[in-house]
Each structure stands twice: as C-alpha cells, then as structure tokens.
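Take a look at this one; I'll ask things after.
Note that one protein chain of the assembly has been removed; the remaining protein chains are unaltered in position.
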Amino acid sequence: MDFQIALILGQDGITNGAIYALLALALVLVFAVTRVIFIPQGEFVAYGALTLAMIGNNVFPATAWLLLGAGVAVAALDGLGALRAGQARKLPRVLAVNVGYPLAVIALLRLLPLAELGLAVQILLAMLVVVPLGPMMYRIVYQPIAEATVLVLLIVSVASHVAMVGLGLLFFGAEGYRTPPLSDARFDLGSLSISGQTIWVVAASIVLIVALALFFGRTIYGKALRATAINRNGARLMGIPPALAGKLTFLLAALIGVLSGVLISPITTIYYDSGFLIGLKGFVAAIIGGLASYPLAAFGAVLVGLLESFSSFWASAYKEVLVFTLIIPVLVWRSLTSHHVEEEE
Amino acid sequence: MKTALSPRLVLAAFVALLLVAPLVLPAFYITLLNYIGLYAMVALGLVLLTGVGGLTSFGQGAFVGLGAYTTALLTTSAELPGWLGWAGGSPWLALLVGLVFTCVVAFLIGKLTLRLSGHYLPLATIAWGLSLYFLFGTMAFLGGHTGLTGIPPISVFGYELRQGEEVYYLIWLFVLAGVLTTSNLLDSREGRAIRALKGGMVMAEAMGVDTARSRMVIFILAALLACASGWLYAHMQRFVNPTPFGLHIGIEYLFMAVVGGAAHVWGALVGAGVITVLKQWLQDLLPKLFGTSGNFEVIFFGVLMVLVLHKARGGLWPILVSGFKRFIPVAAQRRTVDRDAVALPRRELPAAGSVLLEAKAVTRRFGGLLANNNMSLEVRAGEILALIGPNGAGKSTMFNQVSGVDTPTSGEVLFLGESVVGKGSRTIARMGMSRTFQHVRLLPTMSVLENVAIGAHMRGSSGVLSAAWRMERSEEARLLAEAARQIERVGLGEHMFDEAGSLALGQQRILEIARALASDPCLLLLDEPAAGLRYKEKEALGDLLRKLRAEGMGVLLVEHDMDFVMGLVDRVVVMEFGEKIAEGLPEDVQRDPAVLAAYLGGED
Partner (left out) sequence: MATNNRADRPVLKVEGLCVSYGKVEALTDASITVGEGQIVTVIGPNGAGKTTMLSAIMGLLPSRGRIEFDSVAMVAPEVETMVASGMNLVPEKRELFGEMSVEDNLVLGAFQRYRMGLRDHAQTMEEIFTLFPRLRERRTQMAGTLSGGERQMLAVGRALMAKPKLLMLDEPSLGLAPLITREIFRIVTQLRSRGVSILLVEQNARAALQVADYAYVLETGGVAMEGPASELAGDRRVIDAYLGVGGKHQEMLAT
C-alpha cells in the first residue's frame, strides 16, 4: 500500500466514521435518557435512505402507510388514556397530531410530482415521513414498559428491530438503492482528490453535532433531557415527564438516523436490512464511549470507520469480522477500568 | 373434590405421547417435532441464562454453529491435523470435541463480559454472533457459503440413525436429559446460588456465593446445550452451511425462551413449539397475503414479542399451567425435610468476652463528603452492641465498611484478629460474619426454606455436575435440615414452604435472620431488624437475640426503635455526622445531652 491509497482509504474511513459518530451520539443519548439500547437506530437509517430513494424514483413510499398505522395506534392509546382520565377534551388534539398529520403527509406525497422536486425538498419529504416514527415508536413500544429493566428494554429493542426489518422488506423489496450525491464536485488537494459528497458528509456531521451541543447547552428542553439522563427522579419532580423526555429523545434519534441515511446512501447501496450493520458500527463506537461519553463515542466512530476502510483493503473478506472483533479489546479495556458497581438501589 | 394428579403422572403422560408420536404422525410432523426439539435445547439454555440468571445472549445461534461445524469438519475431513486425528470419523468423539471447544470459547467470552454491567454481555454476543457467522461464510476449509456436505449419520451401538423418526428419539432423549439436568441443577445448592443472582450480587456474595462463578456456570451450560443441538442438527441434515447459525436465528432462540416463559424449564419447550409451528404456518401464509416472497414472519414475531413483554412478561407457560390446573388439578410438589439428616459441623465459637470485631479509626470519603470520620468500635463475643444515630449519620456506611461491601478510605477493620479491609464480603462471610439487610433482600418467588438454605451455601461443597445428576442428595438433605432448624428457631416454622414474598415485611426480616444464622456465624450484623415488626414480634425477636447472646454469639445492630434497643443491648454507640458522639450503657446514653441534641435538635 502506498501513501496515495492510504489517503483514499483514510478519506473513506473518515467519511463513514462521521456517520457512525452521529449514530453513536444518538445511541448514547437514547441510552442515557431512557436506558433503552436502541438497536432499531439502524432501521431509521435504512428507512430514511430508501424513502428518499422511492421519492426520487417517483414511487409513493410505503413508509407513509406505516406512519399512518403508527399514528392510529398512538391515537388509540392516548385517546383511551384521555377518556379513562376523564379528559375527553384532549381527543381532538390527539387525533389531529397522530392521524391528521399522517393523512396530510400522504396527501402531499400523492399530490406532488415527487421526481421533479429538488433533492432538498425530497429529503425534507422523507424526513416528514420517517422522523415522526421515532416518537411514535417510543409511545407504542417503550412508554408502557419504561420502568422495566435494561435487559427487558433491550429484548424489546431487538424485537422492534426484527419487525422493522421485515416491514422494510415489505415496503422496499429486496432490491438495493443509491440516492444521488448531494454534490458532484471534486476538489484536488495536491495528489489527493476529495469528493463533494465527502465534504458534505463531514460538514453535515459537524454542523449537526454543533447544533446538538447548542440544543443541550442552551435550550430548556435540551437541559431537561440532560437532567433526565443525570437524575430521573429529580427531573420528574421538576415536572419533566419521563414520557416527554423519551419522545423528544426518540425524535432526535430518528432525525439523526434519517439524516445519516441521506448522507450515506450516495456512498453505499442501501438495502432494506443494511441499517442493522451500519447501526451496529455506531454501537461499537458507543461502547467505546461506555454508552456514556459523547466525545469518546465520536472518537470511537472515526476509529471504526478507519478500521473498516483499511481492513477492506487488506482483508476484505474479513472486513465485518474485524470491525466487530474490535469490540473485544474495547470490552477488555472497559472491564479492566470499570470498578464493579452494585446495580441495586 | 377431585383427586389431584401427581406431577410425575403428567410427566409420564407427556413422555408416552412423545414415544408414540412417530408411530402415528406423518413424516412432516416428525420433522417439525425434530426441529422443535433442537430449538428447545437452545431455548432451555436461554431459560437458565435469561429467566433464571438475569443475563442474556443473542449469540446462541453461533454456539449451535460451533457444535455443527465442529462435527461436520471432524467427520468429513480426510486430513485432520495429527493431534486431532483420534477424533476423526466418529460423531460421538466429535460431540466431545465440540463440547470442550464450546466450553473454552464460552469461558473466554464470559471472562470478557460477565464482569461488566448486564447489557454488555448481550451486546458482545451480538458482535460475536455476527463475527462467527461471517467467519463460517468466509473460511475456505469450512466450505464458505456452500458449507460442508456428506456428514455421516450418528450410529448408536452400530445402528445408523438415517431416517427422521430415528433421529427423533435421539433428539428428544437429549431434550429430556437437558430438561432433567437443568431442573435438578436448579433444585440444589448450586441452583439456589444461580437463582440468587436475581436477588442482587450484594446479598448473594454476603451469603458466600461466588456470583462470578455462578454466572459463568450458566453461560457455559447454555452454550453447551446450544452446541449439542448443533451437533444433532448437523447429523440430521447431513450437511451444514452458515445460514442457520446467523444472528437472526440467535434472536429467534431468545424469542422462544421469552414467549414460552423464560423463568420455567418447560417454557423452553412451549416457546420452541409455538414459534416453530407459527413460523411454518406464517411462511406459507404471508407471502401469499403480500403477493411477494420473503421472510415476513419476522414482522409478526417482533410484534408478538413486544406484546408478550408488555402484557405477559412471564410468557405462555404460567398461563398454560394455570389454565390446565383449572380443569385438571395437579398436586403441588411438596418438599419434605429429612429430620434425621446428620447435622452439619458447627464452628467453634470464640470464648465469651473475647473481641470479635474491632474497627479502628475508620474513615470513608465519598468525594468531598466524609461519611465516616475516625470511627472506632468493638464487638465482643456474647454481647449485643447497638449502633444508633439520626438519619444520615453514616451508620449504614459504617456497616458496609465492616462487612466488606465497601472499603474504608483509611483505618483498620479486624475480624477475629485478622485485617479484613479489602477482603470482600464473601471472604468475610466465610470467616464467620453474617448479616441482614436494611432493605430486605430475598428471593420472593422461592420458598422460605430455599431462601434460608442460601445462607447455608458455604457449609456445602458439592458442585454443578453432582447436582445435575443428583449425587449430592445427602449433603442437600443436611443443608435443608439445617435451614429448617433455623426457620423453626426464629419462629417461622409454619411458613417453611410458603413463598418468601408472601410474608409480611416483619417476617421477611426475621427470615433474613434465619438465613444469616444458617451460615453458622460467630458475629451477626443486623440492619434495622425490628422495623415493621409488631409488638409481640419484637418481643420474640428480643428473646431470640438474648438467647444467641447467651450462646456466645456477638451481635452488632443498627436500629431506630429505641424501645427495642434500650431494653436489649449491652452497649450503645451513637453516631452523628459520621462520627462517634457517645458510647456507653443504654441508660447513660439516653441521658447524654449530645445524644438528645442529635435526635431532637439543639435547645437554644
């Protein structure tokens, strides 16, 4: 391998690493606030990318039906809850948000000439369809068992992941898609040629990370999420409902997932089940951060990206094995540095 | 009233049904039953791991693959390396090699992850399940994605099991052996230690249970069950490829255990049956329904799983059992205690008046907070010392320093003249210190007898294998007899076979004392034993403690109930702000102005 190839591999690694970093941040956030190990994070990547691909191909994205279905389920749960608590006046709002919104999105998708829209509008549409699935999922799947053990929540996560992959196959078929790059430009820096897409990915990741940092550091809702992660009881006593924190967290996680999908699908062909492996690489990074540290997780993500691109050059057949085996030294290191803390009380 | 069936009869009926099944059912159903049996073995391991031990793994599919590929390689490969040559050609030797190999792999993975908090194990098993799957597919000598063919059938006493209904008997023999072994194990000293894992590490360790070992034991057992299933699978199919050992199958195994009822041995069978049959049916139905081919049953399974965890976390087995019992009563399996069992050897108690426990200038800091500052106290054999003080004075922290749950920042703790700082509660328990907990820590679904028997854990020695095959029954009888003696001693005799969780809180505290006594201690540490007791119960507890004192036991007691303390104890140590503010006879301490101020606030 000469220097030239190393540079190219490094560029690939950093591009993918930037996306893994976003996913790792979302995973750490979700775990800190809700104790959910969010295995379906990857499905949001795939759903986002494929919904965008459908829109680009002038096909009505079937994920919109899932949005409607999930909305109806949430409306039923919240509606019944409101009726039982004797708060029938809440019903119109519940229906409008959970059923009205999906219907409006479906109408929009039906009426607009999807393929003729600019890429930016298409991306926006894909986000309108997929991102709300995050909070809806929290409401349906996690909120009823929010107090369960991490283990039960993890099993539920895996079950949701399995169901979403099955639905993905139903919605998008077994075929893979690539979406058009966000930019076709190329920049030559000496002997190194950088694609516009790479710059987009890295820049978008940095912008998103800065935006998240501002959200958590400056806004009261961001602070409320941090507070929930630090001290759940304390947050409840401030009137920060755990359900609100959960939905907000899942909204962010879904948003990050969809954006990652939009960023990665011009580089890699995305299939209905691609999300899982992409999400898991985010996980390896998140575990490097101990599911707690954002900077370590981001660092881990770049490491995973680089390891992946270099191992695809040296031993492409073992690429995935190498990436997932990275988890072992990480766990060794974690187990040596962690002091056994009692899990009770 | 209808006469109740004995559980043995129900089991016999089940076995009889299994025996005649191949004679009456068409081949298709036998194949289905074969798969159910294979899956049930893996799910059984997960019951042990998840339902009983509170750990989980998504990578069991990889262990199945390990078993299958080991035997495939050993029985088909023409040139094995010299050191493995002896194992070539024979499926039975290959099973042995596979089990040993699996054991080593599981041990290594366990070593890496079991020390970390609970969710790292499942995450690591996801990674390991994926990696192994990719390895199966890429390694040339394993045949890549096409796999290995030409695996010979298993032969039993020279008879080759070629047909589905022939392998059927072997598979179900394995399943039943697995079920029996697991049930035996759970109903033993080792089994109680495993079941104690869910009650929290602090309690189990304080009773002398090596929790790390118990977790390793169930992880390895689960892996071995999976490996055996893989071995049977390879010889039933006569070829292997990577597909059936992927992560998605590993996830399906977990679904089986959870849907069937993860806390019950038979739940594994129910879950394997339900998921396998449903899968078969859905794989026919759904593609027709959706008009395209694909594994759409996973949508259904995913949703089913979420529903089960929302609505019936115990799975199907408990529901089935209560439904069955409504129509056909089944007698409860009643334990008996062998009163004639030879009593366990007892520790020689130190002479009355000799120092048992000595804390010297113990200081414990948490960051900037001084929880204990320069605390000293002494407990002698045949005396009761009370440690009292207002809320937040640092009594519990002090308790943790002397019992080995925590390590002091500075200072010395001597037990029987030996320093125990940093020794860990298990070691200290072995030396003869036993304790109860402020927040009761027992296993609510286990009987009072079994809970107390956990206390006697250190006084037995039989291991996993002898428990699994019931070779430790005489020791077990002695342990249970000892537990029964202690239960009667504290006055809970009539509740011996009740579930511990059904007792009132006060009785649960008394149960904890019995559990502590079952370990034959010379020093008893009691954390608020009288809380929640009624007046009569307090009197009885006082009598018990006086009796223990007379026998030469030392007792250190943290208590808030002053009526109880003042009439009972020999000496009192009073704490405030982590420091000792008074020490002496109860009546003196009661009059001490510093103590009055600490409790009621300063008079100004």
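Letters are used for the chains, namely A and B, taken in the order the chains are written, and counting of residues starts over at 1 for each.
The working rule: contacts are C-beta pairs under 8 Å (C-beta built on N, C-alpha and C of every residue); 3 or more make two chains touch, one makes a residue touch a chain.
Values in this document were obtained by computation on a predicted structure and should not be read as measured data.
Across B:Leu84, B:Leu505, B:Ala550 or B:Leu585, the single residue that touches the chain missing here is B:Leu505. Of the candidate positions B:Gly85, B:Gly392 or B:Gly493, contact with the unshown chain belongs to B:Gly392.
Here the missing chain is touched by one residue of A:Arg139, A:His161 or A:Arg226, and it is A:Arg226.
For subunit A, the residues in touch with the chain missing from this view are 85-86, 220, 223-224, 226-227, 230-231, 233-241.
For subunit B, the list of residues touching the undisplayed chain reads 367-369, 390-392, 501-502, 504-505, 528, 531-532, 535, 560-567, 577, 590, 595-597, 599-603.
The working rule: only the chains that are shown with their structure count from here on.
Contact residues of subunit B toward subunit A in the complex are 50, 54-56, 58, 112-113, 115-120, 122-124, 126-128, 130-131, 134-135, 138, 200-202, 248, 251, 254-255, 258, 290, 292, 294-303, 305-306, 309-310, 313, 405, 439. Only residues 37, 141, 144-145, 148-152, 154-156, 158-167, 169-170, 173-174, 277, 280, 283-284, 287, 291, 317-318, 320-321, 324-325, 327-328, 331-332, 334-335, 338, 340-345 of subunit A touch subunit B when the two sit together in their complex.
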